[in-house]
Structure formats: structure tokens, C-alpha cells
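With one protein chain removed, the remaining protein chains of the complex are shown where they sit.
Chain IDs A, B and C follow the sequence of writing; residue 1 opens each chain.
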Amino acid sequence: MAGLEDLYREIILDHYRNPRNRGELDCPPARRAEGFNPLCGDEIVIYLDLDDDGRVADLKISGQGCSISQSSASMMSQAVKGCTVEEVRALNTAFKALMTIHESRLDGNGNEIGGETGGDGSGTDTPVPDPRVSLGDLAALQGVVKFPVRIKCATLAWNTLTQAL
Amino acid sequence: MAGLEDLYREIILDHYRNPRNRGELDCPPARRAEGFNPLCGDEIVIYLDLDDDGRVADLKISGQGCSISQSSASMMSQAVKGCTVEEVRALNTAFKALMTIHESRLDGNGNEIGGETGGDGSGTDTPVPDPRVSLGDLAALQGVVKFPVRIKCATLAWNTLTQAL
Amino acid sequence: MAALIVDDVLDVTRVRADFPVYDRRREPPLVFLDSAASSHKPRAVLDAMDDYYRTTHANVHRGVYAMAEEATARFEAARAKVARFIGAASSREVLFTKNATESLNLVAHSWGRANLRRGDVVVLTEMEHHANLVPWLLLADQLDLRLRYLGITDDGLLDTSDLETALDGARLVGLTAMSNVLGTLTPVRQVADAAHAAGAVVVVDASQYVPHLVTDVAALGADFLAFTGHKMLGPTGIGVLWGREALLEAMPPFLGGGEMISDVRLDGFTCNELPWKFEAGTPPIAEAIGLGAAVGELERYGMEAVRAHEVALTSYALRTLAGRYGDELVVHGPADPCGRGGVLSFSFRGIHPHDISQVLDQAGVCVRAGHHCAKPLMRRLGVGATARASFYVYNDEADVDALADALDSCSELFCF
Partner (left out) sequence: MAALIVDDVLDVTRVRADFPVYDRRREPPLVFLDSAASSHKPRAVLDAMDDYYRTTHANVHRGVYAMAEEATARFEAARAKVARFIGAASSREVLFTKNATESLNLVAHSWGRANLRRGDVVVLTEMEHHANLVPWLLLADQLDLRLRYLGITDDGLLDTSDLETALDGARLVGLTAMSNVLGTLTPVRQVADAAHAAGAVVVVDASQYVPHLVTDVAALGADFLAFTGHKMLGPTGIGVLWGREALLEAMPPFLGGGEMISDVRLDGFTCNELPWKFEAGTPPIAEAIGLGAAVGELERYGMEAVRAHEVALTSYALRTLAGRYGDELVVHGPADPCGRGGVLSFSFRGIHPHDISQVLDQAGVCVRAGHHCAKPLMRRLGVGATARASFYVYNDEADVDALADALDSCSELFCF
């Protein structure tokens, strides 16, 4: 069994304790999107302000959730500020790739099961990430793939942001 | 396993080979009722003529089915001719009682299962038969209870007759 | 048999020996506290299904040959057992479905569409599971019905302070017999009587009730009662809908297909008799047989003993958690162990339930975290989610202690 230290890295707990960019923005001009994790009831609301060049001028997050969904949202908010929409999409792709289980596993009977499981459990085919994209702090979330149920927590903010774009 | 000789008594095969009272009656004055065995597709049509005293003046049977449903219908037609409606109902009750499995049985794990199974498998509570009612030839059908699936064949004619009453 | 019960209380060590999931040595040992989501299965249930498949599987109600006849006999015997277990008037009133959710949808689709008209009032409660909410939301949308909700009191009971007004004009009342979040036992009989007085039909979601208490449909006063096999020691893939025969007789069929017909023509069909009229297609045969065996085990334990065990354990858990954590741990729902089931939903020191469950798992303690398919109730309680520990026949005080101990590690990681 993977240990809790794989999941609850110090930087994750820091973002959880001190979430960045919490709050709301006036809509319009900002766009608003809501996301739910049907498993646990986590809810997230994202307010997104794009400037005239299509860059993320501001982004705020509200809602409530577990340490993983909150810290992921907080790190995401830092990462995407100032990015163009294309850059945000590239980050999203890179993050989803990080959240994808590549190993195949054995079930109790020695049969191979699973194979590749789509990042957020939705079975979406994972696009190939651009190797030039760097995830920064977000890379700390890679331990989440060892806890597949929590992947949806980690990707909730990203899926909600994608809706807002 | 019960043997075929329990099921296919000579008198049953005789009624099957030479069904009594086959045919149709004009409706009106006769009443007509249709019955289906959902298991096997057997169909029976009963034409019933009651006289002014409420006696079975005539009864004809058409349709098609297996040896058990056909012979049961044939024997029934003989038994009820000339009877009052009450007498027909008493015969029906006596016949249903004959078709009821009273033993309880053991499943593979030694648990008691089943208990009383309603005559035609419909789970209807079996009314107590009048001991004065004699079934005559129909008693030959008692071997059918050892083949529960065939009980519905044996009772099809009776259930259809009950509808016509 | 007698040895299973000591002083009216289950001997958990012996009960646990019936459950293969405890056979495997695990480090840390298994502390399974999520039976309200789904229970484990005793050997007798697994063996009944296995024996069926290995010796006598065949499609039911279709074959004349002995193996098919034996399959049919085992299947229908299971129905008879379930009917007796809940005090049904006859086996004809017991319909096999795939789960409680299908049972409730069946009522909505069949009784609902045949009897409800635009503007009709359907009354539910704020503590329903989604299974007894969404079918009515869907139907309300399609037929333009009006939904009304019975509220809950601050101590987690169903608010019956003004039932007469609340049920006035209702055509259907749906309520849970026991909340899967609060553990609350609702006054089903009282609501049913008031509903009947108002001319409404009463649908009871007994998914959490039938596994844990003596059930008598006549005494409850319900018209329909839904429950599910996997929460009562039975397999997945099977649920039950009990309904009053006269109502079921008058209802149109729900799913169409084999088994539920007596004749089919290219331009129409006629229905089979009860209960098969509502069982389209090949039924969950092995699952029904497994459920029959589960009922057999519950009868062997004795439902009075099952209930007594849960009251005792719930009471111990409430005392232990209060003693250890005081106000920092809030158990939602009634405080009296006799007015509730063995389901403890709690909030703890502001730690998210997801994180609680994750940390407890490290200690082998399995609890559920989330909205428990009762989002409206979560909103009413003012929480996004709760952690939930729930008990069944194989749990004991040591499990409660393990839970209490493990909660300490949550504080270490998350309280700052």
C-alpha cells in the first residue's frame, strides 16, 4: 500500500492551509464555472477574467473540498495566471498526463486488468503532453495516482477551468 | 427422478389421442374464453353454454397443446358437463388441490426450501376441497405434481374455464 | 444456533467466522465500518450461489427438463423466503429487481405514470437518498407534478409537527424508513396513516431498515416497500419491490420483454400474472438464491438479536467518541441509540471527510466519506460531506475503539 506521505506532501498541505487566489470576481466581465465531484460532494467555483490578448488576467476560486481538491485548485490558480488560453490548455494536458495510471495491474487471479486508466476516471483518451511545459508546484500532486479515487479530486479544478475557457 | 410412467398414464394418452368435446360453439349464446401457457405457448379456447338453470349444457374446446394440457382439457370437459356452476367450482377446487405440492423439499445445502407451492405456480392460496367431490378420470393427472413445470399445463383448461364462468 | 446469541446479544467472534472476508490475515487488521454502503457476505450466501452454478444452473420458468425445474424451484423458493421475512401476504407481492433504485423507479414509472396528473402533489422528505428523490424529480419534470418535502428537526428527526397540512392533497408520499446518513428511524406508520387519510399512496425506502430490524409490511402500513440485497448480506445485482397485490394488479407493466407476457402479437401483448408481470427478461437467478440464503442467515441470527446488537454497539460508539473528543466530534442525527440505526455520520475538527477516510484507511479502518447520495440533506445539515461509520452483525466494540484511535492520526496531519 502506498503511504500517506506520497499523498500529503508538505507543499500540498501548505496550499491547503493557505489557499491562493480564493474569492470571487464580478460576472461579467469574468466568466464563472461550477464543478462537482459526484463521489464526495466537493464543489468548486471558478471565476476567470481573460484580458484582450486572451491571457488570464485574474482567476479566483471558491467552493469547498478536501485537501487534494483545494490544494490542486490553489496551485492551478498560481500556474495559469498570466498564461494564454493555449498555454492553459497545454498545462491542463500535462497535468492530466501526470494523473494517468500507466502501469497495468494484476487482479487476485493473476489476470491482467485495467491497463491504462484515464486521468480523471472518465476514460478520456489522454493527449500527449508537450515536453516543454513545466508543472512547477503541481508536480507534487503526482503521488495522487497511487490513490486512484483521489484523482478526481485533483482534476476537479482543471475540469472546471476547461469549462470556463 | 420420477419416471415417465407417473406422468404419461394410459388414460391420459387415451384422452390425448382421442380428445373429447373438441370443437366450437356459436357465441353468443355460448361464452368464449382464451387461455395461454406463457411457458410453452399452449393456447386453449373454451366455449361454454350454460342453460337457464345455470348448468353446463355444452362445452367445447379448441386450441393446441401438449399431451397434459390436451388430456386435462378433455377430461375436464367430460367431468363438468351437466354440472351446476357451484359443482364446477367445487371440481375446480378439488383439482387444484390435487395439483398442489404439499411436501417441503431440501436444497443442496440441506436448507428447507419451498414449502407449499400453489397448484398452478401462481402462488394462489389453495382453498380446501370438498371431500365429497370425486374427480374420476382426472385423478390420473396426479402424477403431474412430480413435474412441477407441467402443473401449468394441467391447470390451463381449468383456469380458462373459470374465466368463462 | 443458540451459541450465536449470548444474553440476547450476538456473539461477534462466532458471527465473524461466517464471513470469509475476515479469513485473510491483514496488516493492519480489517476494521470494516461501511456496511451501510454494502455489507460483506457470509459463506452460506456464497455457497448457495456457487452450488447453484455448479450443479443446476439453467434459465428459469422456461425449461421442462429437470435441471431447469430445479433452478426454477430454487429461485421461487428464495422469493417465498423473502416474502415470509417481510411479512408479505403472498409471494405474488414480491418482485425481484436489480437494486432498490430500480424498485423505486418501477413505482414511479408504472404506478406514477398511470395515476399522477399535472399539478398532483408528491411529498418526500429532506432526508431521502437520491434513489427516492431523482425518480420523482424526473417524473415531476415529465408530468408537471408538484413536489413538497417534510423537513427534519434540529435533532435529526422527521418533522411530523403538522403532518395533516403537509400531506394535504398529496397523491403519493415517499419516505425512508431509516436514513442512511442520520440513522434516523422515521415514524413510518404514523406518516402512512396520515397519508392514507389524505388519499395518498405510501412508498417506503427500506434499504437501510430491512437489513437491521424486524420488518412487517402490514404493521408498517406501507403500500410499496423497496430494499436491496447487497446491504443485507446478499449479493449485488438484486433488489426487491414489495407492493400490495391490488395495486400491483392494477398497474401497467414497466419493462417489456420475455417472462412478463402471456401472449405477444405483432400489434400488442397481454401481461403475465404477478409477480412475473414485472420481471422482464432473465431474472437475477443466482442473486435471488443468494438473497434467499442471506435471509436464512439473518433468521438464524434472529432479527431481534441483530437489532439489539446494533443498539448496544451504537450506544457504545456514541459514548466512546463523546468521551474522547467531546465537542470536536459532532455526530449528526438522533442522540438516542434506540431511535436510530447503527450509522454514525460525523464531522471532526474541520477535517474534510475525504481526508479522514484516507487517513483511517491507513489504520485498516474503512469508513465512507462523501454526501452518501443525499445531497439535499447535506445542504440541510450545512456540510458538504460527512465521514460515516456504520455497523453490522460482524462489528464489535474493538472496531469502535480502532476508529477512535485512528481519528487521532487525522488530527496530527491536519490540525494546525
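Note that in this section contacts are C-beta pairs under 8 Å (C-beta built on N, C-alpha and C of every residue); 3 or more make two chains touch, one makes a residue touch a chain.
Keep in mind that this is a model prediction, so the values were computed, not measured.
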| item | value |
| --- | --- |
| Chains in view touching the one left out | A, B, C |
| Residue in contact with the excluded chain [from C:Leu220, C:Ile238 or C:Leu413] | C:Ile238 |
| From C:Ile152, C:Leu225, C:Leu241 or C:Leu360, residue that would touch the chain that is not displayed | C:Leu360 |
| Given C:Leu143, C:Val214, C:Leu247 or C:Ala280, the one touching the chain that is not displayed | C:Ala280 |
| Those residues of chain A which, in the complete complex, touch the missing chain | 1, 36, 38-40, 105, 107-109, 111, 113-115, 117, 121-123, 125, 147-150 |
| Residues in chain B touching the chain absent from view | 1, 3-4, 7-8, 13, 17, 39-43, 64-68, 147, 150, 153 |
| Missing-chain contacts mapped onto chain C | 20-21, 23-24, 30, 32, 34, 37-38, 40-41, 46, 49-50, 53-55, 57-59, 62-68, 98-102, 104-105, 108, 126, 129-131, 133-135, 137-138, 141, 147, 149, 228, 230, 235-239, 253, 255-261, 263-269, 280-287, 354, 357-358, 360-361, 365-370, 373, 375-376, 379 |
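One rule holds in what follows: only the chains that are shown with their structure count from here on.
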| item | value |
| --- | --- |
| Interchain centroid distance [CA atoms averaged], chain A/chain B, Å | 70 |
| Distance between the centres, which are taken as Cα means, of chain C and chain A, whole angstrom | 35 |
| Interface hub residues of chain B, defined as touching at least two other chains | none |
| Contacts with two or more other chains, residues of chain C listed in rising order | none |
